[in-house]
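Got a structure here, written out as structure tokens. Questions coming.
Every protein chain except one is present and positioned as in the full complex.
So, subunit A:
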């Protein structure tokens, strides 16, 4: 995991500045358009301040009973290769073709 807190390592500061928005956008692999970084920084500050109220929530044990759903591991028919590839921007020899790795 990547440290996203301030460079002094403290987690207390909830200031969200443009640099922090840029950093999170990089983690999420989402390029932002011009102007979005600043707008998001202001909006995130407001939204995160609102989220602060979660501090008042008591610690709770989960009580709901959950059940596992199992099934036999059997071969079933699925999509054909042509169907699976039908929406890809680029394919080669029956494979998806992605961007170069480096």
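The rule is short, and it goes like this: contacts are C-beta pairs under 8 Å (C-beta built on N, C-alpha and C of every residue); 3 or more make two chains touch, one makes a residue touch a chain; residues count from 1.
In this section, contacts and distances are computed from a predicted model.
Between the listed names "4Fe-4S ferredoxin-type domain-containing protein", "Lactate utilization protein C", "ABC-2 type transport system ATP-binding protein" or "Glutamyl-tRNA(Gln) amidotransferase subunit A", the UniProt record for the complex's undisplayed chain reads "Glutamyl-tRNA(Gln) amidotransferase subunit A". As for the chain not pictured, it touches subunit A at residues 1-5, 11, 21, 24-33, 36, 39-40, 43-44, 46-48, 50-51, 53-64, 69, 71, 79, 83-84, 86-90, 96-102.
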